[in-house]
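Not every chain of the complex is shown here; the ones you see sit where they belong.
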Amino acid sequence: KRPREYGIRFGVLPTGSLNAITDVPGVRVGQITLKQGQNIRTGVTAILPHEKNQFQQKSLAAIYIGNGFGKLAGYSQVEELGTLETPIVLTNTLSVPTAADALIDYTLTQPGNEQVRSVNSVVGETNDGFLNDIRGRHVTKQHVLDALRQAKTGPVEEGNVGAGTGTVCFGFKGGIGTSSRKLPASLNGYTVGVLVQTNFGGTLQITGVPVGVALGKYSFKENLDGSCMMVVLTDAPLDARNLKRLAKRAFMGLARTGGIASNGSGDYVIAVSTAYQIPHETNSAFDEVKLLRNDNVSALFMAAIEATEEAIVNSLFAAQTLTGDQGHKVEQLPVDKVVDLLKKAGQAK
Amino acid sequence: KRPREYGIRFGVLPTGSLNAITDVPGVRVGQITLKQGQNIRTGVTAILPHEKNQFQQKSLAAIYIGNGFGKLAGYSQVEELGTLETPIVLTNTLSVPTAADALIDYTLTQPGNEQVRSVNSVVGETNDGFLNDIRGRHVTKQHVLDALRQAKTGPVEEGNVGAGTGTVCFGFKGGIGTSSRKLPASLNGYTVGVLVQTNFGGTLQITGVPVGVALGKYSFKENLDGSCMMVVLTDAPLDARNLKRLAKRAFMGLARTGGIASNGSGDYVIAVSTAYQIPHETNSAFDEVKLLRNDNVSALFMAAIEATEEAIVNSLFAAQTLTGDQGHKVEQLPVDKVVDLLKKAGQAK
């Protein structure tokens, strides 16, 4: 059960119908989970902004770096040009090159891309090396291509799945989580969807309730560390500048869960708008865009904060106890106890 | 009474003895409050890292911009050189030039600075134009010089004082707040002190308890907006790079109170280390420094987050209902109700 089913509410804005990144029309997610033998606990999660050829029809995009101890591929070109030309792939730290290479394969072989000689693969990662034999680099290009091919709209699986298969969050089993917000018409009606790969530390609080302290699990009591990848999609017409501002708010959502972005954390947010597709080639010298004005973006900011907070907690509720490499075992969040704590605080029913 | 006196606890790290920015040895704060007639509700808050000539003995420093809709003076030189060469002054938006000019006066007239021809004044601000006749620009250079002169160690006044005299936070009266954390010896024993000028919006939560919603006051229900200036001092030996990372964590502390860094918000953090004084001139070609390693900064990060969260709430507990320009009135936080809400949630005694 997801937190909302326990009556837990994050913030004040309404969710989309699936409470998932796929509430943004056209967005698809594909996941490959690698759980093999005693020591392989990893995977791939792919997010596709639209159904067309992403290289030929680029999306407006930005990347915000919360804490840059990470290996994300593709930052500088997105920053310079303000566009995304591949799907987004998440995986483990040491498989970033494999995934980036797979995105090149994917792009070069798509119909219409026969002349393409330059591809800016965007790949995020966190380090699942506690539960997963990360040094073995078990993710293959085929796994990545499979994740891309299987991507679909609709509900998104959460927890020990895809790139979240082997991750650890606040000392509990982490994983993939997702959430969304749908603004009311008075605030322009746009949707903000978030997907996270949770693998970080701090002092867990759920809707502010200090769960981490209550359960005796928090940074500097235990050695908690790690990273969080956040992907934000929206149908609001924002350019790269405002998408970067939106991305930064996802990082604020992470802060609301008690994350501290420790030295060793790779906290990145990739934000993409589906409002426009910028053609790779065109006869026009211009891009014509109708962009939301600066003074209309604040509600989207709040949406990104709330959806990120909820997506992180969703990942914890969905994840299950897992044993992996070297016999390491990570317990899942004790949901019943947590719900009790939240009930006492008036935050669950 | 400050929140701690109601048994409210922010995070897990211990405070310094004053629970104030002045817990960092040598740090002084001076404040001038302008409350005159019907419409003047503003002031000046000055923070001095050490007792020597700040221009001749520069401090390692960094500025992090959470949301740049603001007029802070002095950013680029701090960013380029990694040092602070004037005290920090906070005031209202339209008085930044006056304060910057006063810092030039202050610097040029100090003994030893007779040949100085370049001064990088660092001035932060928020907009108190709802309660204060900000267009009147009632702050004078003398007010700023007075704040600098009166600066002292020891307890720091909070609430409607200094640069916080006329500010509004989460729809309630805001102001100046301060807090600190003293790390245990096992985490190297350093102190992190924070002072904030609170003037922003969002959905107020206090130790996670959704106070704003409970009281019916939050962004997009009402029109809440605005800015937050945060100043972080520490005796930990950090260079500009790690001070900027530390500054960013203060912004995460703001997020924990429910702040959303709306479009119109000017959210800036100035972080300064008192560990070294970098001479303006010296015979040596080198600066010799012993800096905390990257992998030892995370506890400081957590300290900055917690102290910022607490400083913001401290400002709300201390601020008092105020009427000002055009008869505008802003109510103080209903502390009794709030404490009741926190008690119910198990967060106050």
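Which chain is which? They are A and B, in the order written, and residues in each are numbered from 1.
One rule holds in what follows: a contact is a pair of C-beta atoms (placed from the backbone, for glycine too) under 8 Å apart; a residue touches a chain by one contact, two chains touch by 3 or more.
Computed from a predicted structure; not experimentally measured.
Shown are 2 identical chains; the number of copies across the whole complex in this structure file is 4.
Assume only the chains that are shown with their structure count from here on.
With each centre defined as the average position of its C-alpha atoms, the distance from chain A to chain B rounds to 32 Å. The part of chain B that touches chain A in the complex is made up of residues 11-13, 66-67, 187, 202-203, 205, 207-210, 213, 218-221, 225, 245, 248-249, 251-256, 259-264, 294-299, 301-302, 305, 344-347.
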